[in-house]
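A protein chain is absent from this complex, but the other protein chains hold their places.
By letter and in written order, the chains are A and B; residue numbering begins at 1 in each of them.
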Amino acid sequence: MTALTSRTGVSFHKRRWARKAGLNVLGLLVALITLFPILWMISTAFKPATEWYSLTPHPLPDHPTLGNFRTVFDGSLTNGLSYWVFLKNSLFVTVTSVVASAFIALLAAIAVARFRFRFRATYLIMLLIVQMLPQQALVITLFLDYRKWDLLDSLVGLILVYTTFSLPLTIWMLRNFVAAVPRQLEEAAAIDGAGPYRSFWRILLPLVAPGLIATSIFAFVFAYNEFIFALTFLGADTAKYTLPLYVQYFYGRTGAQWGPIMAASTLFTIPVMVFFLLVQRRLASGLVAGAVKG
Amino acid sequence: MNGVVAQWKKQDPQYKNTKVVVDWIPWTDRTTDWNNALASGKNAPDITELGNTDTPTEASLGVLANISSYVNSWSGKSGIVSGMLANDTQNGDVYGVPWFGGVRAVWYRKDQFAAAGITSTPTTWSQLITDAQLLMKKYPGTYGIDAITDDTNAFASFIWGAGGQIATESNGTWTADLTSPADEAAIKWYVSLYTKYHLSPSKYIGQTELGNVGSTSGGANTDFGLGKLDMYIDGPWASATMPANSTDKSGWASFPIPSENGPNAAPVFAGGSDLGVFATSKYPAADWSLISVMDNLSNSTSFANLQGFFPPYSSQLTAGPYKSSQFLAGFATAASNSQISPLNAKNWSTADTGKYYIIPDMLKSLMDGASFQSTVAAANSQLQTVLNTGTES
Partner (left out) sequence: MVRTTQGETGVRGGGAQPPRHQGVAWGSPPLTRSTATWIRRHRVAPYLLLLPSLVLIAILVLYPAVQLGVISLQNYGLPQEIGTLPTQWVGLHNYSQILHDPEFWLSLRISLISSVVMVPLTLVVGTLVGLLLSRLGRKMAAFVSSVATLAWATPAVSAAVIFVWLATPDGGLLDWFLAKWPTALGGGARWAAFSWTNAALPAYTLIIALVVWTGFPFIAISVLAGLRTIPSELHESARVDGANGWQIFWKVTFPLLKPIFLVLLLVSVIWDFGIFTQVYIVIGELGQRDMYNLGIYEYANAFTLPPTYGLAAAGGFILTLILLIITVGYVRTSVRQGALQ
């Protein structure tokens, strides 16, 4: 290495600096292109109606206004239903299904990671196969079943499907986390006289917590963004719509009210973005760990 | 509606404690909502408004109750336009009563015509093109006329205006006529509004008059309101969806859709709505009682006027209040030459807007440059099959 530096001297450093600057510029370009649609969405949300279609589009609103947000909150374009209604629906469905899914998946992950039993391999293969079944096909027969069980137009019905459909991947990811907890810890605790519940709470749970967080994030995003089931099962009962359905309904019905549509979309999207940013690092490592380990 | 309900309770005191809930749903959702309500048993209404083309289909699906006994003993029956009532009758059984009617015509602005040097409204297709070109020259940047693909109710007038039929029925079997010379001339001419004369923009391809399928506002409707479109084909009810900042409302006027060679206007589709009793309703007598009040002469007329429709009573149509209005005159004239078949065929909605979008897709392919003969022939055989069997094969 030293030989290289002293031989080529200044030009090497200059080349390195130029390369670094070039990479930085490239990075900025990538960031700008990636960020642009989001910026446009937010900018349109603050533009008054006169500025949506201007002949020379401006990146920033000339006369920023909160009017679009007001329209979204007082529901004047959506049958008088305010944004809060839809937020409430979405949060209720999402949080409930995440909690249920995490709990049920943890139980299953413990079973699969800690025990050897006859149908273990079958169960795991079933999980793999289930992940491959397309939701847009299953929704047809699920719709007919839900009709029979009177679960249409019901948020509880959505909670059930969201919980169930996030189980396979969640169990798969948690399995690795549970398996990574060394048995010796539990055995040591047992020698110290800890019962199974204590061992679960004090030993297993804290160590699996990062895994639980990663899988909960995944389940949360899945339920929050989910569209097909919400579209099919909530039908015409607008008051029960979740946020993704609300944004699409807004767009599909009001035609060209781009300001309020973008305002609704912004309100819907910002929480997820913040969420992702906060857990960025954990998310990447958790997912990659799951993928690499198999 | 509140006033009508109060009237009803006064008129028929046995119902004075009945609670009436009026539910407004998006028009495009109506058939789905009926199907869901019927299948799940939830959220089913007692009375429902239906498009008059829905009534035959829904009656045959078992959605509507048979109200013949109520209608036959109704005082209002004799005043209703007989053709409208006949539409709601199947094998002698009545499943609905007409509530209001409406026809389409061409919207325009009187002052714009004058400024562009057009002295009289067009009565032939070639005059329509010439006028559109004059308007586009006088007002550059606007579109002359909206040649949308997804409004067969309007497009039918061009087929009928060329002397053709979309499909004809004999002894219960439908024969589709799209490949007849008259029909092909109409299709070719309509498509040329976009491809040859550039009177209509490409964005209208695949759209209804309100924009994308399913939209409740937007598209050509908004464009006309904002002055971006010079001539617009729709019924008088379209003013309800136009934007609040529409321009030059005082200049709005209408003329009937021209036929190919004039001088009479082309036949228009007799649209409108009916009132029916849902099959699962537990109170048919009460339902009918309310319907008879909603649909009496004065209530139906005031409701129709509010929305830009015509009441179903022949006395009102021939009277005169509509003919003297600058805006409504064209519609009133058009209404005197109306046709409904085959749009009230049992399987028409499946063929047109339910599943197959046969004519809209045909127009769309042609505007996109598909070969004329094969596309029309394919659509024709598909239409015939669907009208007869309800499915593609």
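By our rule, a contact is a pair of C-beta atoms (placed from the backbone, for glycine too) under 8 Å apart; a residue touches a chain by one contact, two chains touch by 3 or more.
Everything quoted here is computed from the prediction, not taken from an experiment.
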Legend entry - Contact list for the unshown chain, restricted to visible chains: A, B
Legend entry - Per the touch definition above, residue among A:F73, A:F92 or A:F143 touching the missing chain: A:F143
Inset, instruction - Based on the whole complex, identify which of B:A59, B:I80, B:I205 or B:A335 touches the chain you can't see. - result: B:I205
Legend entry - Contacts of chain A with the absent chain, listed as residue ranges: 20, 23-24, 26-28, 30-31, 34-35, 37-38, 40-41, 44, 52-57, 104-105, 107-108, 110-112, 114-117, 120-121, 123-126, 128-130, 132-145, 147, 160-161, 163-165, 167-168, 171, 183, 186-187, 189-191, 193, 195-197, 199-200, 221, 224-225, 227-228, 231-232, 244, 247-248, 251-252, 256, 258, 261-262, 265, 268-269, 272-273, 275-277, 280, 284-285, 287-288, 291-292, 294
Inset, instruction - Could you list which residues of chain B touch the chain missing from the display? - result: 31-32, 35, 38-39, 61-62, 150, 201-203, 205-207, 212-214, 349-350, 354-357, 361, 364-365, 368, 390-393
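As a working rule, only the chains that are shown with their structure count from here on.
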Legend entry - Chain centre separation (chain A, chain B; CA means) in Å: 44
Legend entry - chain A residues within the chain B interface of the complex: 147, 150, 152-153, 235-237, 252-256
Legend entry - Complex contact set, residues of chain B against chain A: 25-26, 29, 32-33, 36, 39-40, 42-43, 210-212, 214-219, 222
